[in-house]
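In this view, the complex is presented without one of its protein chains, the others remaining in place.
Right, chain A next:
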Amino acid sequence: MTLLLSPNAWWVLLSMLVLGVASGMIGCLAYWKRQSLMSDALSHAALPGVVIAFAITGVKILPVLILGAAISALIGAFLVQWVVSSSRIKEDTAMGIVLSVFFGLGIMLLTIVNRTGGGNVSGLDGFIFGQAASMVRTDVYTMSALGLVVISIVWLGFKEWKLFLFDPAFAKGLGLSVRLMNSLYSGVLVLVIVIGIQAVGVILMSALLIIPAVSARYWTHSFKWMLIGAAVIGGGSGVIGTVISTMGKGWPTGPFIVVSSAAFFVVSLLFGAQKGLVIVRLQQRSRIKSEVSVPAEREKMVVKEGGY
């Protein structure tokens, strides 16, 4: 608990809150783009870039490592697209290949750098499982600033994101550039991944994107509230996971963040106000009792029986 008392720890917590909020929101976009696996592939693909950036510059400054991570993740994304368009391999297989090859490459490079490099390298290991405690004040500033950029891009374009995710063809018909939205989406996805990997680690970063969004889905039927819910759950998981990981010396942050977001998920799955198992069970019971069905439901059945 001593760490929590230091002012640095409070700054770390604040930046983890921003990161969690940003991840939760981007996770909602990824959820409705049906690209949850892509975020996993991208975060694994970031590792070689981190190591190479360090090997070239010899310094462990977050902006430099982030840049390396971003380039490497974008190359990964490009390779996925290239494999899909130039072969018969399906997207999920392509992502699986890129994910494992890049991660393997990253670990290999890390081993080499650790053998040959100076004493300053041990911190890089933190990029695998995450080490929020290793963040210094400038890391905190970088992470929070970029996280706020991500949050504002989602918030300012809220109605455009909704249209783009729900009906891209109609969006295009209205003159919204779907290509721009796709680039923006890839941009914010990569950004939130690369600012998060130091604290959460490349292996588990995607959990902070996926789990809050999926959990929020159980609480609401509105896209706005799904974004807000995922932001709250993501921010909460980031902070709780970090607090727990700072209780022991050298404890990794990523696993604790995942476990806390998983706790949010279980609560949502059971008690979520819209699709939670308990609510659904209660609704079934009351429907049987009252025997009054919603007109829309009834019509749905008629149309279904009429057959397509």
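A few points about this structure:
The rule we apply is simple: a contact is a pair of C-beta atoms (placed from the backbone, for glycine too) under 8 Å apart; a residue touches a chain by one contact, two chains touch by 3 or more; residues count from 1.
Throughout what follows, contacts and distances are computed from a predicted model.
The listed choices are "Transcriptional regulator, PadR family", "Carbon-monoxide dehydrogenase medium subunit", "ABC transporter ATP-binding protein" or "Putative peroxidase"; the UniProt protein name belonging to the chain that is not shown reads "ABC transporter ATP-binding protein".
Only one residue from A:W10, A:W82 or A:F166 touches the chain missing from this view: A:F166. Among the residues A:M226, A:V239 or A:V258, only A:M226 touches the chain that is left out of the figure.
Residues touching the missing chain, restricted to chain A, are 32, 156-157, 159-160, 162-163, 165-167, 169-170, 172-176, 217, 220-223, 225-226, 294, 296-297, 299-300, 302-304, 306, 308 (touch as defined at the top).
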